[in-house]
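Every protein chain but one is kept in place in this view of the complex.
A and B label the chains in the order they appear, each numbered from 1.
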Amino acid sequence: MSSDALILGNPTDAELSDQLLSPAWTPKHKLWGLAFTITGAGACMLFFFAGWSIVTGIGLWGNNVPVGWAFDIINFVWWIGIGHAGTFISAVLLLLEQKWRTSINRFAEAMTLFAVMQAGLFPLLHMGRPWFGYWIFPYPATMKTWPNFKSALPWDAAAISTYFTVSLLFWYIGLIPDLASLRDRAPKKIQRVIYGIFALGWRGSADHYRHYRLIYGMFAGLATPLVLSVHSIVSCDFATSVVPGWHSTIFPPYFVAGAIFSGFAMVLTLMIPARKIFSMENVITMKHVDNLCKMILVTGLIVTYSYFCDFFVAWYGGEAPELYTMMDALLFRKGPHWEIFYLTVFCNCIVPNMFWFRWFRQNLYVVWGISILVNVGMWGERFSIIVLSLQRDFLPSAWATYNPTYVDWGIFTGTIFFFSFLFILFLRFVPFVPLMEVKELKHEMHHHQESH
Amino acid sequence: MEGGVFGEFENGEKLVAAARAFKQKGYARMDAFMPCPVHGIEDALGLKRSRLGWAVFPIAMVAVISVMSAMCWLNGTDIFGGYHLNVGGRGGFSYPAYVPITFEAGVMTSALSGLLLLFYVCGLPRLSHPAFDAGNFERATIDRFYIGVSEQDGKFNGETTKKEMKELGAVSVSLVPGDKP
Partner (left out) sequence: MSVEVASETPKPFTGGTTLLGGAAVVGIAGLAGLGTIWGSDQFYYSYLIGYAFTLTIVMGSLIFLMIVHAMGATWPTAIRRLPEAVVSTMPLLAVGVVPIWMGTNNYPWMHLKDFAKFQETLHVLNHKAMYMSENGFRTRAVICVVTWTLFAEYFRRSSLKLDSQSDPALKHQLKVVASVGLPVVGLSFTLAAFDWVMSLSADWASTMFGVYFFAGGFLSSFGLMAINLTLCKRAGFLQSVNDSHVWSIGRLMFAFTVFWAYISFFQFMLIWIANKPAETVWYLLRIQPDYRWVPYTLMLGHFALPFFFLLWYRLKRNLKALTAIAAWNLAMHFIDIHWMIGPMRHWQDHIGTIPKAADAFMWTDFAAVAAVAGLAIAVAVFRQRGKFLAPIKDPLYENALRYDSR
């Protein structure tokens, strides 16, 4: 049953510690240096285009009436969605007592943090004058005005800032015991001092662990409804309006499912190369890959169900604008960019069904390819919802076609580089497989075998 | 705990057995130090389930109630600096629309207060502690398990406790006095 094991071989605690901690001090892998350079350059491109947009104004983008929201919001929703799988893995699977989450949760949480950072950039840039960004928060302004708390945009601000803070703290709490291990194992004094400061003096006390575990569990309990609420609130940006194709009551759970779907795909996209480069195949096994594929299948089916409900009820409801947007413009290909809608359906509803078969789940090349397609599909979904609806509004005289500019593309690809850049730094400086929890799992499985 | 006698054990089973033995001998002020939580150690040391949740709950409730009322005040009234805002047919006390922010505030407050309470009850951050001076203690986060018997324990006696620790199978035993009385 080796293909079903969560930890391969039988490493001692010391061996396991050295293996999981060592990326922090062993000489850099050549590929790592290359990736660092490329993604660093890409991140600079992001800063260039973002800076240019701030200095010149967002007229550089393709947005124009009636398509006032385009790449900025698409990318915002896409990145936030990607973040959700991290929280899902670390919180929901913890509450469901799914042991396989252990090796990949830190990895996924870091992905959450960096994805939320990318997401946060877009609304900020879209303001045009990002230095007034704080206007969205309530503060005693001299003009005696307050934000309109009945609008979905302040909800967004509350949700995203809470989500980022809670994810960061959750990640950090999980990291404390491992930082202590790093403090005790790192070869250089400077590393010991820095890791020691961040470890806060953790010493694995049993008295501390009982509080620690409760608070960690509480964070999981908080993060679970939080992850539901965040993408639900993001979906409210659309669903609270009356724009055809946007106003749909199933949007909140549908967005959450789509978010987790794309996030799992991103976890696979990042994990498959990382486990290879850092030789972590014994703690991130094919069982993990297999389970992630199954999660993609499940969430993909929920997304498909939501598409079905959305389209069926649009037809059933029989309102003319809704019918035109959903049926004519999308399904019957009368609107511009209908190809993206078809691509979305292909990537999100058809491709994941390959995971019904074990053979596809066991082939890393296939899995990696599908994970990319799912990411493309979920980006396409947001494009379909946002742009395709706005292009075909209530008034035919106001219809127009949206086309992104190279600045749009530059910022979008720039965030992918910046995300990868942060991720690569993370892989290098922090144990990306949670050592303490893997040890606990190892002991538990060992114990379990003995008791049989 | 502060200073006391620290004994190093090779694995979790031995740790739990030794903790049980000390408990039976009548020691009460003990702690264990380990790389990962060991099943059964809390029972062996007589530690109860943490009750921090009870402290977080009222704080979160206060946040939820005050944020909801603040939004009703700021968007729904003209008193004390509020500004009655009626946009899109949604009047001042549109509480369904206030639910999302209220929820987020509850989560944010619970998380922050939970973290601060954790630090408070654990006395963290604290970069220096007598335990770190125990022999081999840098392995406490890697692969060794320690029991510490506090010098403040009524039954504590440096030499006897050390002997007892050795008898229970400790690989190394060290006596580290605490900084403070």
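In this text, a contact is a pair of C-beta atoms (placed from the backbone, for glycine too) under 8 Å apart; a residue touches a chain by one contact, two chains touch by 3 or more.
Computed from a predicted structure; not experimentally measured.
Within the set B:28, B:55, B:72 or B:99, the residue that contacts the chain not displayed is B:99. Summary of contacts with the chain left out: across A:135, A:172 or A:305, the touching residue is A:305.
Across A:281, A:319 or A:339, the residue that sits in touch with the chain not pictured is A:319. The hidden chain makes contact, of the residues A:192, A:247 or A:428, with A:247. Where subunit B meets the omitted chain, the residues involved are 39, 49, 53, 57, 88-90, 96-97, 99.
Residues of subunit A in touch with the missing chain: 95, 97, 150, 224-225, 228, 232, 236, 239-242, 247-253, 301, 305-306, 308-310, 313, 315-319, 356, 444, 447-448, 451.
Convention: only the chains that are shown with their structure count from here on.
Mean C-alpha positions place subunit A and subunit B at a centre distance of 30 Å. Residues 12-14, 17, 138, 140, 144-146, 148-151, 154-155, 158-159, 161-162, 165-166, 169-170, 173, 177, 180-181, 183-185, 196-197, 200-215, 218-219, 222, 225-226, 229, 233, 236, 436-437, 439-440, 443-444, 447 of subunit A are the ones touching subunit B in the complex. Residues 1, 12, 31-39, 41-42, 45, 47-50, 52-53, 56, 70-71, 74-75, 81-83, 85, 87-88, 90, 94, 97-98, 100-101, 103-105, 107-108, 110-112, 114-115, 117-119, 121-122, 124-129, 131-132, 137-143 of subunit B are the ones touching subunit A in the complex.
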